[in-house]
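Complex shown without one protein chain; remaining protein chains in place.
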Amino acid sequence: GGGSDSGGGSDAGGASDGTITMGFAQVGAESGWRTANTKSVQEAAEAAGVDLKFSDAQQKQENQIKAIRSYIQQQVDVIAFSPVVESGWDTVLKEAKDAEIPVILTDRAVDSADTSLYKTFLGSDFIEEGKKAGDWLVEDSASTEGPVNIVELQGTTGAAPAIDRKEGFETAIAADPDLKIVQSQTGDFTRSGGKQVMEAFLKNTPDIDVVYAHNDDMGLGAIEAIEAAGKVPGKDIKIITVDAVKDGMTALADGKINFIVECNPLLGEQLMDLAAKVVAGEEVPARVVTEETTFTPEQAKEVLASREY
Amino acid sequence: MSVLTRTPAPLDRRRISRLQGKARYAPSLATVGLFLAMFAVGAAMYPGFLSGQVFLNLLIDNTFLIVLAVGMTFVILTGGIDLSVGSVVALSMMIAAALLQAGWNPFAVILLVLLTGAVFGLAMGAVIQVFEIQPFIVTLAGLFLARGLCYVISVDSITVTDPFFTSMAQARIPLADKLFVSPGVVIALLVVAVAFYVLHQTRFGRTVYAIGGGESSALLMGLAVPRTKILVYGISGLCSAIAGILFSFYSLSGYSLAATGLELDAIAAVVVGGTLLTGGYGYVLGSLAGVLVLGIVQTFISYEGTLSSWWTRIVIGALLLAFILLQKLFTRKVRLT
Amino acid sequence: MSESTPVVDMKGISIAFPGVKALDGVDFRLFPGEVHALLGENGAGKSTLIKALTGVYAVDDGTITVLGARQSFGTPAEAQAAGISTVYQEVNLCPNLSVEENILLGREPRRRGGIHWRNVRRKAEEVLDQLQLGHIDPRSVLSSHSIAVQQLIAIARAMQVEARVLILDEPTSSLDADEVQQLFSVIRTLRDRGVAILFVSHFLEQVYEVSDRMTVLRNGRLVGEYLTADLPRMGLISKMIGKELDALAELEEAESRRQPDRAERTPFLQAEGLGRKGSVRDVTITVHAGEILGLAGLLGSGRTETARLLFGADRADQGRLSINGSVRTLRTPRSAIDRDIAFSSENRKEEGLISDLSVRDNLILAMQAGKGWWRRVPRSTQDQLAEQFIETLDIRPANKDALIRDLSGGNQQKVLLARWLITEPKLLILDEPTRGIDIGAKTQIQKLISGLASGGMSIVFISAELEEVLRLSDTIAVLKDRHMVADIPNDGVTMEDVMTVIAGTGA
Partner (left out) sequence: MSALLRHRLTWPVLALVLLLLLNQLFRADFLSVRIQDGHLYGSLIDILRNGAPTILIALGMTLVIASRGIDLSVGAVAAIAGAISCMYIYSSPDPSSWQTAAMGVTIAVVAGLALGLWNGFLVSVIGIQPIIATLVLMTAGRGLAQLVTDGQIISVSNDSYQAIGAGFFLGLPIAILIAAGAFGVAGLLTRRTALGTLIEAVGINPVASRLAGIDARTITWTVYVFSGLCAAVAGLMISSNVTAADANNAGLYIEMDAILAVVIGGTSLAGGRYSLVGTLVGALIIQTLTTTVYTLGVPPEATLVFKALVVIIVCLLQSSRARTLFRQRRRPVTEQSQVKVAI
């Protein structure tokens, strides 16, 4: 209990009248993926009758901490957030715990040693995504002879998905010594970054066989660079990406991308379920991995029409 | 050749010029007044807003920004600018986290970080002064350099587990019934007090203002212009390092991407606090008020809680604009030139 | 004044700027206990010599000895530490700080680590009192004072230290008689205490009144060093401008201009009870075509502010203004300029010069502004006008591409005057146009003004020298305590008459 003595709309008793108040601290709106994620949470909250307090941290950890503090101050029933970065949450999570507000992590993990600070973590496994990409490549190039030159378009330097997708991919391709990453540079998760980097790669390395992009957008940028260089994306140069947003799936269906590892942003319903359980005091698993799959061009054609994002 | 003689000036002239002297405080005072007004509006709009802890949280959540704004005030008062502060904060955090991870003594770490920050600032100041390169560009290069060094130290984020840092992060200094601040707040306010003292009670501080009033005049008046200009960047570097330590207390980690764009927040806070970017006019207390204003804008938004991401940005921009316009309105009569 | 060893001994000093040899092998000596006047036309190199001595410029050649030791100061601070206190030509203070701080900046009394503000105030008041400036509030902001007051504060700053050498570069150009006398009495006291004083002025009376010795420069070269007693005034002038005496006689000759008949003149500008809150009030004047209206008044009496109202630089909120018969409100300088009014400000550094632009660009500026940005004044016209005015006003160096900030003070003033002449205004408002201008140029400018009036231009003329006002004006408007008190047609008015008006009428 804090300084509010008037007991406004969202007192601790909020849960008893049936409505749950949830404070959700989003990373930002840095990509289409993230926007889909936000929308999913907002829509699910509405459907579940959850009173959602939403805030956008604009990719800054300090903003997110401020938002969480203000949720604690406002005595919400549950706090959910996608941490901007893994580390540095102990203090504010302790404050939440002291105020007896349960916390759910979404999409990205925190590295707190004290796992009692949050109830559960709902989200994808980035290393696994990288592995899936790598595994496909190992399988795909098993038949080909000789070295395979891979160029990698990394995400924003230092960002967790970038680090993990790189790591997972590298682990997987270690299985085949022919697979070699010849160049790797950051494209900042953006299309124009991907395009510019790819342009330079194409000039540096004449015989690129595979592009591995940490997200669809960079892959789409790379496609344009490859086409401008007079090569055929998907044939002359194979492309593997992560995310499976609509534009990426379209390119996959067109055969310009060869393989996409899904990273599902639609966590809203799962989150609301978990929140209801947590507020009701039920046990929840400590880790909930989102349902994610991979797509080949054929699969893409099938599901393309029904993709929401 | 005869020239007219002067009769003693009428008395009211004395009063007029005194008033014009007071006008120097107007923008900063307007900031404080508007901050209070915003607080009142917030209290009227959102339940739970009107609480001492909401105000104290503004301090707790902005310790590093307060310290940065103090350093930035020194620089801007001389008519310069320091874009490197955000990156130096990140660098300080990385150094601290990496060294603590390697098992260093926390006090040795803090000392080293402060030293690094100060030296980094002094080096930029020296380049600005000796080679007469514009501060904007030197500190922009500083921004790249410090951020790049962060990555060189580690691309991953590093968690701080040192007991001293942890206790600083989680300690609460109780003030009154259920009100508390963090140790960082005390440090930040101490920095403000020291800066206030330095600016108003030392020759160095007055030279800072003099340089802002006219660099060549200050030089001709025989003031230590080159030394002061270099030192000012040193101070800003030192403040960035302190802010880095405070940020480490705040987040108990080091992260290469931390504090991006913080330099703009610091500059905005200083300017909102009534300091002229061309130098010569402004106060650290105004900058403190500026930080609080930026903080309360964010508090407004998290209390609102229904804005989608883009509306958040738009509303922040609109609130900033509304604030600047109101400030302008209150200080309209004042001619600073 | 003993021929003891000089405190300052400069030998063979040369300084060249790109395109100009500002000093060329100049020798200069300064003895303790003397007032030494440094003389020369605009651009002769006086300010440069001072800056060479005080470490602002590095010398290309030559040696400087101060108190027997070879010196080459790297910064003004070093010169100050060696006992040389300087007031430079332009006011070089910090407009954002208070008066007391400007006086004591860099040497504030301290107490336990902090500045002892009470002592700062006391010391500032002391030195202000010495210059009889006790009425100035030491806590007021410098920029709230007129240029004249700022000049006095700069002098107060220089006198506040116990210096061995005191250098004053045109300290009197904007002071009134009383203040000049006050300054001189302080100078004499300091001299008697053995301080060496270097003094630059274009007012020869003052030079003869206060100096013991003088050094004359011409075009960056030394003409000679003389005892004041040995060199009569005319001799000095001819040494300064390098011409023989009969040429001078012609310069000195007063203008006799046909005064147009009052009845047949058309009024160009009429102000009735014009005023502005917190500034001047009750300004009721009429300026006819071809007439020169002089504004007289004490320092700070509101002449500049009146001029600014007439030009729309400040907006009037009382009274009525009509131009060419129709009532107008001047909101901006632009609207005044569009009605053929021009205004040359007394504060050339802050309100006149575009320091980083060339002489040509500065000359052409007002004309260009009038044409709008789209219609550029053709380059050939620019060149031709620049050359023409450089010639008529004898602007030196005669280089239209020189940056105006590199010109000497007097030459900058001429460029600014030319800026307005080019626009061929119907009414020209001149606020202290002859300040800081050498005697030759001054006479030239006075001639020019009356010539312009004869050609039909109306002129509002402001000068701290009442003589000059009396000599040139057809009508004299007297201001006192920032409102207008009288409007006297100048038919044989004497200085005493004007003084009586100022002293007599109740406030």
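Order as written gives the chain letters A, B and C; numbering starts at 1 within each chain.
In this text, a contact is a pair of C-beta atoms (placed from the backbone, for glycine too) under 8 Å apart; a residue touches a chain by one contact, two chains touch by 3 or more.
Bear in mind the structure is a predicted one, so any value in this text is a computation, not a measurement.
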- prompt: Which displayed chains make contact with the chain that has been left out?
  reply: A, B, C
- request: Specify the residue from the set B:85, B:198, B:276 or B:289 that touches the hidden chain.
  value: B:276
Statement: Touching the hidden chain, out of A:142, A:175 or A:228, is A:228
Message: Can you tell me which of B:117, B:213, B:286 or B:305 touches the chain that was removed from the display?
response: B:213
Field: Touching the absent chain when the full complex is considered, from C:166, C:365, C:439 or C:502
entry: C:365
Field: Contacting the left-out chain in the complete assembly, out of C:56, C:310 or C:485
entry: C:56
Message: For subunit B, which positions touch the chain that isn't shown here?
response: 79, 127, 130-134, 136-138, 140-145, 147-149, 151-152, 155, 212-217, 219-220, 264, 267-268, 271-272, 276-280, 308-314, 316-318, 320-321, 324-325, 328, 336-337
Message: Give me the subunit A residues in contact with the hidden chain, please.
response: 28-32, 34-35, 38-39, 154, 157, 183-186, 188-193, 195-197, 199-201, 203-204, 217, 220-221, 224, 228-230, 245, 247
Message: Need a quick check: the contact residues on subunit C for the chain that isn't drawn.
response: 17, 56-58, 95-96, 311, 313, 332-334, 337, 343, 345, 349-357, 361, 365-366, 368-377, 405, 419
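The rule is simple: only the chains that are shown with their structure count from here on.
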- prompt: What whole-Å value do you get for the distance between subunit A and subunit B if each is reduced to the mean of its CA atoms?
  reply: 34
Task: Just give me the whole-number Å value for how far the CA centre of subunit B lies from that of subunit C.
output: 42
Message: Just the number, please: Cα centre separation of subunit A and subunit C in whole Å.
response: 71
Contacts with two or more other chains, residues of subunit C listed in rising order: none
Message: Per the contact definition, I'd like the list of subunit B residues that touch subunit C in the complex.
response: 1-10, 13-14, 16-18, 20-21, 24, 197, 200-203, 206-207, 209-210, 212-214, 216-224, 226, 280-281, 337
- prompt: Across the complex, what residues on subunit B touch subunit A?
  reply: 46-48, 51-54, 57, 60-61, 64, 150-151, 155-161, 166, 169-170, 178-179, 247, 250-261, 295, 298-299, 301-303, 305-310, 312-313
Message: Show me the residue ranges of subunit C that touch subunit B in the complex, using the header's touch definition.
response: 56, 75-77, 79-81, 86, 88, 92-98, 101, 105-106, 108, 110, 113-115, 135-137, 139-141, 143-145, 157, 175-180, 203-206, 278, 296-300, 464-467, 481, 495, 499, 502, 507
